[in-house]
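Removed: one protein chain of the complex. Kept in place: all other protein chains.
Labels A, B and C are assigned to the chains in the order they are written; within every chain, residues are numbered from 1.
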Amino acid sequence: MRIGFIGLGRMGVGMAGRLLDAGHTLAVYNRTASRAQALRERGAVVAETPEAAARGAEVVYTMLADDAAVEHVVYAADGALAAMANGAVHVSASTISVALARRLSESHARAGHRFVSAPVFGRPDAAAAGKLYVVAAGAAETIGFVQPLFDAVGQRTYNMGAEPSNANLVKVSGNFMLFAAIEALAESFALIRKAGVDVKAFKDLLTSSLFNAPVYHTYGDLLANGKDDQAGFTVTLALKDVRLAIAAAESLAVPMPAASLAHDAFVTAVARGYENRDQAVLGRVAAENAGVTV
Amino acid sequence: MRIGFIGLGRMGVGMAGRLLDAGHTLAVYNRTASRAQALRERGAVVAETPEAAARGAEVVYTMLADDAAVEHVVYAADGALAAMANGAVHVSASTISVALARRLSESHARAGHRFVSAPVFGRPDAAAAGKLYVVAAGAAETIGFVQPLFDAVGQRTYNMGAEPSNANLVKVSGNFMLFAAIEALAESFALIRKAGVDVKAFKDLLTSSLFNAPVYHTYGDLLANGKDDQAGFTVTLALKDVRLAIAAAESLAVPMPAASLAHDAFVTAVARGYENRDQAVLGRVAAENAGVTV
Amino acid sequence: MRIGFIGLGRMGVGMAGRLLDAGHTLAVYNRTASRAQALRERGAVVAETPEAAARGAEVVYTMLADDAAVEHVVYAADGALAAMANGAVHVSASTISVALARRLSESHARAGHRFVSAPVFGRPDAAAAGKLYVVAAGAAETIGFVQPLFDAVGQRTYNMGAEPSNANLVKVSGNFMLFAAIEALAESFALIRKAGVDVKAFKDLLTSSLFNAPVYHTYGDLLANGKDDQAGFTVTLALKDVRLAIAAAESLAVPMPAASLAHDAFVTAVARGYENRDQAVLGRVAAENAGVTV
Partner (left out) sequence: MRIGFIGLGRMGVGMAGRLLDAGHTLAVYNRTASRAQALRERGAVVAETPEAAARGAEVVYTMLADDAAVEHVVYAADGALAAMANGAVHVSASTISVALARRLSESHARAGHRFVSAPVFGRPDAAAAGKLYVVAAGAAETIGFVQPLFDAVGQRTYNMGAEPSNANLVKVSGNFMLFAAIEALAESFALIRKAGVDVKAFKDLLTSSLFNAPVYHTYGDLLANGKDDQAGFTVTLALKDVRLAIAAAESLAVPMPAASLAHDAFVTAVARGYENRDQAVLGRVAAENAGVTV
């Protein structure tokens, strides 16, 4: 397929590479053009504007940091919306608000485009390896049409129904689950450490019994070893995502105290200057709160 | 071995059965004697008092509901402490406070006994099937001596070092992890339900990707189906355990806001009359808070 | 002075009445024009648009519900910004975000206007009686110029310095103090009630000793009597304001867990259908959580 791929951050660059590997034709756009260099060498055309990336594409695939970035590449004067062909599909993989997903859905419908929300779970290494989990929502036929792209970037696609914004709600809910798990690890590890018990033995207990899941293996290791300096997923992004979860919950009148708690933990991390560290830094924050060294 | 087994609740009866199956000789004691009937038919002697169960035993194995129950069977006039032989081992499997574990350790040392803390993870069905996870702490030699018993009741033993109370700290920390996971499921399921998204699809997404662990399979199913009426682990017990975690953390000066949050959720469950339901009822509590039906 | 007064909700109508009483000339605007009728009878001119209210005014005084409403009356095609005379003053009394206050300050400076943020504390009855507390920030000279207006609507003015948005930060901080006080009353009253102790005796104790302040008298009475049906300050507004506090705190990297707790309490109130009740309904929410009747 002819794909306009917009957004070459840590995640996007891996996904675009997978799409190239799968034989698709890519016009890529990134605000900071230098991020596109490696993809150009692998055959991608580098577009100067979102509009140029979108023109002539069957699918516009966006993977950006937040609502503001998505709004810009879609709605700006040189944005994708006006350039997309009739019937073209916008696949939005960014973790954006439920509200913006609704707005995009309406804008594209009015313009004669199709729209699928397809945010992903997984860290940058999973993106580069095509091992993401894709959460898709939109018209069944449209999802079927872009399924080969999901197969290129992901190991499995979960269909959440016809309303695109449902995928975004599921994504922010899943991220909330992740934050809650990390915060729980952070607090229990702080307790275990301060008691002088071996935190790795505790981690091994968890991950070989009831908590034998990737999230506990990954973050259990990162927290046990205090490895929060290589940011697969920064505090800044995590804080944005927990804010999205709280906003979505508030608009549906669902109290989520554990989300508020994660929010406050990430704000504390920022106050300590950890905004660019991996979200695993919650382990450091909890240890510091307990007066114990990681 | 000649074992005095004290405490035949849902967990204890399964564990004692496994010890019988493994060929050990059991004298069992339970406050409500009728619970011992089935074990008598399988060859156990039924003791009238903790003292009688302990007399002549190589190992006294206790599995009781809380600190008060353990204090009673050990320290009462007809308790086990005075009856135990020199060099006999007390294996305490109950989820008790770190403080009581310390006191037991000292009392037994003074009396010439050995002491191992060996609380377990797993629900009653795992106890009956010998599939528990055993967390043991105490003198290495003593743990080695009782290892055959752990092999009978559990699928794996985790050694947490020489200080017995460490096993109790690890146990309450692990239970805290469990409560935090259930509360996170409860909140996200309430959000997903209220948005009209299929909660089972969300559960499938979690449990086939980052959260592919027994705790999410088990409680994901219980919460998705609103099955909280068959209590494997009651709210009353959970509230006790989160209180133990908070007390242990407080005595070490470790703030644990997620534990406080779980505590308040369980208190709310009690206020709604759910004290005898399974701890999975947190899902119902969160759904009610959001004004949505389970 | 010639004043364009925009926003005739419960608070605005009282403030505009006080300005008329003080002898000022008012052109009033409200989206729902019928709210202006009583003021017309007291001598105000009723404007058809914000623009018309602002044209020729020395001071444009706005008292609106939220950021969106203020943005509309200022920036819309028929908004006040374009119509204001050079040197005219915009006094913004609405409880708006710190971010919007900054934007307004810049817009007016660019247009040659002056800008003062002057949000108020007090319920509608205090507005009608000229007993509000005015929190003002902006250029000292400008505040001096509009001081007679503050004297008409308020019993005292607090100057928070030259940066207008400081007044908004102080306002949302003060509202946070209010929410925290109400939530504390709500929880303690639920406990006192469930214990069967006389809640009015407890309220009398508080308000005649350490807590002898208007906020505890007012909300102590409302909560003790379960009077939350006459909304001086609705849950919807309170939820907006606590969101402003959390947003301001987040942008400065200040964790505010008590603000998160109030947020979640208000969301719970909305989930129970209490969005149009007075914020004192937190007392009812806490009592319901405890399973006790108000």
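Please note the rule applied: a residue touches a chain if its C-beta (ideal position, glycine included) is under 8 Å from a C-beta of that chain, and two chains touch if they have at least 3 such contacts.
Just so it is clear, the model here is predicted, and its values are computed rather than measured.
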### Task
Touching the absent chain in the whole complex: find that residue among C:V46, C:A65, C:L222 or C:M256.
C:M256
### Task
Using the touch definition up top, pick the residue from B:Q155, B:N225 or B:S260 that touches the left-out chain.
B:S260
## Note on the structure
The listed residue (C:V45, C:A129 or C:A181) that touches the chain absent from the view is C:A181
### Task
Tell me which residue among B:N30, B:T142, B:S173 or B:T268 touches the hidden chain in the full complex.
B:T268
### Summary
Residues on chain C facing the left-out chain by the touch rule are 121, 133, 135, 156, 158-161, 166, 169-170, 173-174, 176-178, 180-181, 183-185, 187-188, 190-192, 194-198, 201-202, 204-206, 208-216, 245, 248-249, 252-259, 261, 289-292
### Summary
Note that chain B touches the chain not displayed via residues 239, 243, 249-250, 253-257, 260-261, 263-265, 267-268, 270-271
#### Entry: Footprint left on chain A by the chain that the document does not show
257, 268, 271-273, 289-291
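The working rule: only the chains that are shown with their structure count from here on.
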### Message
If you apply the touch rule, which chains end up adjacent to both chain B and chain C?
### Response
A
### Query
Which chain has its C-alpha centre farthest away from the C-alpha centre of chain C?
B
### Query
Hey, how far is the Cα centre of chain A from the one of chain C, in Å?
38
#### Entry: Set of chain C residues in contact with two or more other chains
257, 268, 271
